[in-house]
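Only one protein chain is missing; all other protein chains are in place.
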Amino acid sequence: MLLTADAKGVFPIAPTPFFDDGAIDTASVDRMTDFYLSCGSTGLTVLGQLGEAPKLEHAESVAVAGQVIRRAARLPVVVGVSAPGFAAMRALTHEVMAQGAAGVMIAPPNTLRTDDQIVNYYRQAVEAIGADVPFVLQDYPLTFSVQMTPAVIRRIVQELPSCVMLKHEDWPGLEKISTLRGFEKDGSMRHISILCGNNGLFLDYEVERGADGANTGYSFPDMLCDVVRLNAAGDREAAHDLFDAHLPLLRYEQQPGAGLAVRKYVMMRRGILTSAAQRRPASPMSATARAEVEHLLTRLARHDKRAALPPA
Amino acid sequence: MLLTADAKGVFPIAPTPFFDDGAIDTASVDRMTDFYLSCGSTGLTVLGQLGEAPKLEHAESVAVAGQVIRRAARLPVVVGVSAPGFAAMRALTHEVMAQGAAGVMIAPPNTLRTDDQIVNYYRQAVEAIGADVPFVLQDYPLTFSVQMTPAVIRRIVQELPSCVMLKHEDWPGLEKISTLRGFEKDGSMRHISILCGNNGLFLDYEVERGADGANTGYSFPDMLCDVVRLNAAGDREAAHDLFDAHLPLLRYEQQPGAGLAVRKYVMMRRGILTSAAQRRPASPMSATARAEVEHLLTRLARHDKRAALPPA
Amino acid sequence: MLLTADAKGVFPIAPTPFFDDGAIDTASVDRMTDFYLSCGSTGLTVLGQLGEAPKLEHAESVAVAGQVIRRAARLPVVVGVSAPGFAAMRALTHEVMAQGAAGVMIAPPNTLRTDDQIVNYYRQAVEAIGADVPFVLQDYPLTFSVQMTPAVIRRIVQELPSCVMLKHEDWPGLEKISTLRGFEKDGSMRHISILCGNNGLFLDYEVERGADGANTGYSFPDMLCDVVRLNAAGDREAAHDLFDAHLPLLRYEQQPGAGLAVRKYVMMRRGILTSAAQRRPASPMSATARAEVEHLLTRLARHDKRAALPPA
Partner (left out) sequence: MLLTADAKGVFPIAPTPFFDDGAIDTASVDRMTDFYLSCGSTGLTVLGQLGEAPKLEHAESVAVAGQVIRRAARLPVVVGVSAPGFAAMRALTHEVMAQGAAGVMIAPPNTLRTDDQIVNYYRQAVEAIGADVPFVLQDYPLTFSVQMTPAVIRRIVQELPSCVMLKHEDWPGLEKISTLRGFEKDGSMRHISILCGNNGLFLDYEVERGADGANTGYSFPDMLCDVVRLNAAGDREAAHDLFDAHLPLLRYEQQPGAGLAVRKYVMMRRGILTSAAQRRPASPMSATARAEVEHLLTRLARHDKRAALPPA
């Protein structure tokens, strides 16, 4: 099952579960995958920035991706293959596609500046991984320092048929969605799937602007699924009410660098992960931060009973 | 009245009001200043990034600062004097201090990298403006690309007595506040005022971490004042309830680059500004964005009647 | 006399002469201008990066530019007007054009990334200063972190008729010259003057590639003039011989940040400036660096008697 430009809904970005000693927690990998399946996800992404991919040995990366792909069975799984060189990108791509991945996600190296450099990079990446492998274009200037205009994205989409999805995390980004959907309407760009990142910080309006859903790691992917569903059903205010209830925690999780620790902590509190451990090097959450997250969960529980958890 | 390290509360960052033709709207300058005074502000900052300072002729800058200083009378007014060279910084500083400014705000040029370069820059800035002028250290890595560790801030504070306030907008930044307050507790750094920026996106927890208040441009500074007051009064949940009600709009305004247009629009809708115009070059809000802001205001009005405005 | 796209030869970038106490040394301004006139320059540029422009008060900038313009009389003088805002850029432009400047030089702010942002910036700059003021496009990615492709330069040239010269300091940059001249040949871009910067580090081949000359601050502008002249006269090996003799010193001067001190030192040693002082803040040359420069001059004097100077 290959990823297509018609993908919709929520593709959670999965963290990589570890035990406290840094070993991969395969039982949690299964439990997490089952959770994503059960809460309405339409796909999954592994080995993204959030997945601590650079801390995994190559064999571990392939093993984690394979386990999720097999467990998710009926859902498409996208694998992050961003790498400093095309040789490593090609090698990982071929291994995970052979295991049944639906496609790969490629972020731009942060040395790219001009429009031509960006387009050329993706041209070379497709040449490396093969034009038959669907890929997700990751547009995340906050972290990668690479700015892609809508016109550059259009050039990539038009020139490279294997580009089927945009992971949209430009910021601000609402007008960009409108512009890209406008390109489709005026016939200058074929349709692609647009799923939004940034922990979903603007998902409420992004789906109204034409995004197809979310592709991010918020610790309540079930809420993301509900918001996309409510919006699609035309239940606008209900979608906003639910989203707004989560916004204080969601914003807290979206802090660059600090967010992963919070997400793993909440997923542990929800019983999805056995441990909130990150593999070293990692910055642990302070006791104050943990208390703040508990406070946010308690307040959230007034509006969404999924946040009502037994004491830590 | 000079700014001191004991400053607390809310110093709104004031936009510069323009008519649609780009002329400065002095009536709105007065009305805006009066509004800030009436809603509980404890100070004001003009000619910040938000104030479109680079679009003002030098004489206009001095005139706007002077008008606000005179009108605010009983409140300290801080003036942004960041400049590519120390000559311009010194000239503007001397003119606004002569008019009664309480101090100046200095952002680091985005070429600074090493700890020593940062400390040295502020050393040179103080040499340029004079050690008798209180200054606000602006720590805003998202925009300026300059990363100041707590230890670097401590070096600046300890070496330069005229540094009396930190405009804190690191992101994530909660632990930084705790660390700096820890330096004060362990005696390794004297006390300074910490007011928070980033449109107040984390103000709810920043004040709990020890920040003295806010120094930002959110279009409901009255809410910021209330949150600081409620927190100081120990009314924690009420502070969070009010803050959370504003968070959807606040987050929308905090989009880099796009926020000023939203802030001016809301301030116009609230009757504070005559026009939402920015001086050219500027990016106008799209009709869709305006509709989104109206939607956010309508939803906010359910919780805060100050957002219940007559139709646009 | 306005700058035109037919400009050729050498436009030295003039430093600003100071006394040791930081005051402007107006006698040296005259002597330096006379020197540039006498050695074959075809124009002059003042208030560039090299000119310590950010350390000058606005009135000083206007005064220095005016003095050079009047003294240079028969030669076109370009004035650097790069500024963080268009208001300051417009103000300085109007003042120096009123005094007889031939045009202005505009560097891109280092926040620009995409092709459209760059083109749009120059569009706005021309709107600010007026379409009747000839301007030099400064392409200096090493310092400004802005990368302009040949296609972007072509867009600017084609859209903005007042762009008459490129200060070329991309690195590497030889192919860029060939590409731009190719655009002229294939009719897709009108002709502009291309003068090269980077202290002339590649001037020997740049003129062979089609550049019209140099626009840089090397302390032997007379050598730059000779190389351009010899090349134009078809005396290729003589041009290279002279250039190569200077290359060890030229390279030493081209060190980013450190070069100005060396240039001022050599110009003082040559009797052009009274003092090598930079206005504060500045990094003085070490005694070892001075000895290295003396060593380089001594070695150069074996090939070019202009470097044979009385002992320091």
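As written, the chain order gives the labels A, B and C, with residue 1 at the start of each chain.
Just so it is clear, contacts are C-beta pairs under 8 Å (C-beta built on N, C-alpha and C of every residue); 3 or more make two chains touch, one makes a residue touch a chain.
Quick caveat, the model's predicted, so the values are computed rather than measured.
J.: Identify the residue among A:39, A:91 or A:232 that touches the chain left out of the display.
T.: With A:39, A:91 or A:232 as choices, the missing chain is touched by A:91.
J.: For a quick check of understanding: of A:58, A:185 or A:302, which residue touches the chain that isn't displayed?
T.: A:58
J.: Of B:98, B:151, B:233 or B:308, which sits in contact with the chain we cannot see?
T.: B:151
J.: Which of A:187, A:234 or A:281 sits in contact with the chain that's absent?
T.: Spelled out, the listed residue whose C-beta touches the missing chain is A:281.
J.: Please give every residue of chain B in contact with the chain that is not shown.
T.: 113-117, 147-149, 151-152
J.: Considering the entire assembly, which residues of chain A contact the chain that has been omitted?
T.: So the residues of chain A touching the missing chain come out as 53-58, 60, 83-88, 91, 110-111, 120, 124, 127, 280-281.
J.: Where does chain C touch the missing chain, residue by residue?
T.: 171-172, 174-175, 178, 201-202, 204-205, 208-209, 237, 240, 244, 247-248, 251-252, 255-258, 286, 288-289, 292, 299
Everything that follows uses one rule, which is that only the chains that are shown with their structure count from here on.
J.: Chain contact graph: line, ring, star, complete or other?
T.: Complete.
J.: Could you classify the chain B-chain C contact as same or different, where same means more than half of all interface residue numbers appear on both copies?
T.: Same residues, largely: of all residue numbers at this interface, over half are found in both copies.
J.: CA centre of chain A versus CA centre of chain C: separation in Å?
T.: 48
J.: Rounded to the nearest whole Å, what is the centre-to-centre distance of chain B and chain C, using the mean of the C-alpha atoms as each centre?
T.: 39
J.: Multi-chain contacts in chain B: which residues touch at least two other chains?
T.: none
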